[in-house]
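With one protein chain withheld, the remaining protein chains of the complex are depicted in position.
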Amino acid sequence: MTETFLELKDIYKSFGGVQALKGVDLTIRSGEIHCLAGENGSGKSTLIKVISGAHDPSKGEIFIEGQKVSHLSPIQAIEHGIQVIYQDFAIFPNLTVAENIAMNRAVSTGAKMMDWNCARKLALEAMEQIGARMDPDILVENLSVANRQMVAICRTIINDAKLLILDEPTAALTSKEVQKLYTILRCLRDKGIAVMIVDHKLGEVFEIADRLTILRNGEKISTGLIQEYDRKRFVKDLTGRDISESAYVPRTSASEVFRVENLSRKGAFENVSFHIKKGDVLGITGLLDSGRGQIGDALFGIHPAQSGEIFLHGKPIKIRSTADAVKNRIAYVPEDRLTQGLFLDRSIQDNTIAASIKKYFIRGRLDEKIMFQDTKEWIKKIGCVAPSPDPAIRTLSGGNAQKIVIAKWLNTKPALLILNGPTVGVDIGAKYDIHQMLHKLAEQGIGIIVISDDLPELIQNCNSIIIMKNGRIAGTVESSKINETELAEMLSSQ
Amino acid sequence: ADDYTIAVVPKMTSIAWFQRMEVGVNDYVKETGVDAFYTGPSEGDGALQAQVIEDLIAQGVDAICVVPFSTEALEPVLKKAREAGIVVISHEAAGMENIDYDIEAFDNDAYGRHFMERIGELTGGEGEYVLEVGALTSASHNQWVDGSKALQEEKFPNMKQYGDKIETKDDQSVSYEKIKEVLTANPNIAAIQGSAMADVAGAALAVEELGLAGKVNIVGTSLVSVSGKYVREGTIDMISFWDPAMAGKAMIALAQKVLAGEKIENGLDLGIEGYTNLALADKVLTGEAWVDVTKDNVDDPAYNF
Amino acid sequence: MKYRIKTFLTTNEMIVVYIIIGLAVLIGLVNPAFNSISTVVNLSRTMLVTLIFAMCEMMVIVSGGIDVSFPAIACLAMIATGNIMLKNQIDNIPVAFIMGALIGASLGALNAILIAIIKMPPLIATLGVSSMTSGATLAIFGAKIITNLPGKLDKLYKVSLYTYTNAEGITYSLTILILIPIFICLLGWLLLKFTMFGRGIYAVGGDIRAARIAGFNVKGILFFVYIFSGTMAGIAGVTYMILMRAADPSVLMGSEMMVIAAVVMGGTRITGGHGTVIGTILGVTLIALVKNNLIMLGVPAHYQTFVVGLIMIIGTSITSLKAKHIANSIKV
């Protein structure tokens, strides 16, 4: 099956003065997995929103199954069989799992009544298909991120999609879950459904894609079968530059930066001990709910540990609240960028200085000029694509926003920097920039903890990696002595 | 000589009582051609009323006739008015300092007492009774019920007030709910006295619904337009009031006399019904302007407001 | 199963039930007169109009908005209906309700336009509409209370469903108008629980963007919610007029915050997306119970404001804390 399902011709889209898309052509065929790649802010999400009817293009034509459509609305898109799983899933936290799964179908079929039994049945069937197991009557707000994504996928599965679009579906998933997802996607493809997926992880792209389209700065750079690309061309097309990812080798040093002993919090983690020497980048990984993220939350005082000892530069410290953490110059880049990391409606400047406001209180007043100057510097230093410190941060793409979250903490001159999923949704170029920065910081003597499930990232950037299982440390490995496959096996072995 | 500007400020403009006063003011303007006008806050709030008066002082009116919502709150601003040479006449505010004259439709204490006289008559001096006030903070309402209670203690020792004063917030449904509660808690209530206009109407509705009409006697201040129906039906025994329109007219007439430099003395005649023979004590002029309405005279067109 | 029972026993609704029971026992102990069927009858009568308001407020809050204009709308509906009926010598009960509903619906539509089309924050829009409406009501119809309602309308308050006579011979009659809130609650329950449209209201309140993407007619839903709210406010106004046997142009003003408090006490989240009919009924019951039994409890007059505040703050604290505890404890 190689019929063209969707064709976009010369699509333009601008927001105010920002040109997000500049004349993009795109063809998606039924029965293929089409990968859309591009740096942060290159226009992928915008393109998806055009296809799903969420944005009207400023210019350009859309053909669905050969028919030209003008003014695509979300409902029309759904009627044409276009289903999107957005990055934030666009699900309803206040409704039950069953309802969330059955809702779209009911809306699109124009059902008048809510059939709870039918919804439950549908939900169970869909979950069966992808092997998820949840109580259909539980509210989605009580679910973890991975489970929320399961709900979103279930929803599209029951909707007889002809084109399924996933915007960075693997961002919140562990590698095991990613494999499960891919199995599902391949199965859908074999049924003749067109699948389009946005992904930043190189390995994953080569594993899943049949065809590839690369965007840069709102323009289409290249498109073709995956076989036509090798890693080098991919990276080149994506970033416009050559990037060589090399593993981080720290200069060893004896002076200890940070140490944790027997840290415990009921229901989260137990007896966690580790230490960081100057120059170390410590990785923490584990499957979902293994307690890896909880350690970050605990060290930053969000949900403080109940017992155990913490030493910073050899001195014992107590962390009972975020205030304690900040006082001890501990910085934390949280997992959920949108709600935890960013003040979406506020300027880049406000976001950059949010954690170090006190610093700018000079001679009885806040010095906005220095703030502006500092922010400008950070934008440059951290390679954020932003015109100035003034615009609201919601106008930045995810990757660029993430850089600002990191800049916010670097601006506090931290002694310990904890990053929970630092490059989720960040493109290769930016990822590279962030990694380089981490290395530099480590060398300067800042303790760095990277909590992540991006195994290549951990292996390349950390010198030792802690593997968490069920809230306990299951093992610690030197990253120079292990490769990705071995690490993955360690993770999933019981 | 009659080019004085006189402002009449009610407690609030959003209730029927003072709308009646507005009618009086407008009539008076038509009758006499004096430049008087009616203006006031839309809500019952001492602070808001003070603001209106600030504005009037700024405009430089010649006289302000005011029915204070909260007498205390107006003292300073009325003082300022007088210092600016403005004549200040108040109503329902005996005991105020910073005024030229206060004009009362009647003596508050006597007015309160006359309700208890009636209650005593109706109950034979036996049983418990309930006193309602529009607001615990309202001076005149409290004077009335205090007068009433004093008379009961003197004259009807076998009667007893049930519980505390009831605060109705000038709201008919509050009066209704609370009276219902009281009657449920204590079925021996023999009489109810209301103070705010809506009090007795609410009480009557409660009494009627509970099937106690005739058993519980209701008297109090109200207007025929508000409670006349219950007087006709016999649930309310008597309502008393004074005509706000006349009070409005009387205030303006008094202001005119003061402005014209006429001597104000005992027995003053303003030429307005109920205010033809005013007793002067200190700065307070007291008329004989209260009207009792019972089943017998409820349909008198003169009271139809 | 055990888990289900446990969660049921700790739902927000059940917590309010416990508080109500506790309070009732206390009042009953202090004053045995409370322990009677008359209390139920009285309470239903007290809650009648508030419950209608609370139902539409609940729906608005569930949709992610807030409405502070309903007292003004109800007042206008009441006084306008009263005036028009008197002037045109109409004495027909359905006509009165229809007229009230229409007046309410048109103001609700104004709210809806401001909120759904001009995208004004709901608090601002309804505050503005409230101010305009109440000003216009008094300017047009004056402050005069209408008490000489048309005969049939005036007699309706006496029609009762059930009458209870106690030992002292006091009769407590349950007015037939109680059917209105009962009907609205039933309707609201069916709508919110069993129709796609109702689920759409929850969806919009949960995540308006996601609702749009899912293909809900978001504008339509918002329009419905505010028009429904306006209509119900109009009907509540007419109901109030009949119950009090008088139309008063400003009597309901200022009741909005108390109604919102009742709704939120019943477990509706002020941020939208959560709320049930049962919870709302319970919240209204709780506040009515507190406000209308202080004399029974023997609280002195000048302490009553304080005591109401105290009980309200304890009530909200307990429900909110419990809700927070539940939200924190379960994570799957």
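Order as written gives the chain letters A, B and C; numbering starts at 1 within each chain.
The rule is simple: a residue touches a chain if its C-beta (ideal position, glycine included) is under 8 Å from a C-beta of that chain, and two chains touch if they have at least 3 such contacts.
Here is the rule we go by: contacts and distances are computed from a predicted model.
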{"item": "Protein name as given in UniProt for the chain not displayed, \"Cytochrome c oxidase subunit 2\", \"ATP synthase subunit c\", \"Monosaccharide ABC transporter membrane protein, CUT2 family\" or \"Alkylation response protein AidB-like acyl-CoA dehydrogenase\"", "value": "\"Monosaccharide ABC transporter membrane protein, CUT2 family\""}
{"item": "Shown chains that the omitted chain touches within the full complex", "value": "A, B, C"}
{"item": "Residue among C:M132, C:L191 or C:I278 touching the omitted chain", "value": "C:M132"}
{"item": "Touching residue (missing chain; options A:A132, A:A268 or A:A325)", "value": "A:A325"}
{"item": "Chain B residues touching the omitted chain (full complex)", "value": "13-14, 37, 39-48, 50-52, 54-60, 70-77, 80, 84, 135-137, 139, 142"}
{"item": "Chain not shown, touching residues in chain C", "value": "114, 118-121, 123-125, 127-139, 257-258, 260-261, 264-265, 270, 302-310, 312-313, 316-317, 320-321, 324"}
{"item": "Chain not shown, touching residues in chain A", "value": "15-18, 300, 302, 321-323, 325-326, 332, 334, 339-347, 350, 353-355, 357-358, 361, 364-366, 387-388, 390-392, 394-395, 408, 412"}
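To be clear about the criterion, only the chains that are shown with their structure count from here on.
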{"item": "Core chain by centroid distance, with centroids computed from Cα atoms only", "value": "C"}
{"item": "Geometric centre distance via CA averages, chain C-chain A, whole Å", "value": "44"}
{"item": "Sites on chain C at which at least two other chains make contact", "value": "none"}
{"item": "Contacts with 2+ other chains: residues of chain B", "value": "none"}
{"item": "Residues of chain C defined as touching chain B within the complex", "value": "31, 33-34, 36, 38-39, 42, 46, 135, 138, 142-145, 147-148, 157-158, 165-166, 168-173, 240, 244-246, 248-251, 291-293, 295-296, 298, 300-302, 304"}
{"item": "Residues of chain B touching chain C in the complex", "value": "13-16, 18-19, 42, 136, 163-167, 171-173, 176-178, 180-187, 201-202, 205, 209-212, 225-229"}
{"item": "Chain A partner contacts - residues on chain C that touch it in the complex", "value": "193-200, 202-203, 205-207, 209-216, 272-274, 327, 330-332"}
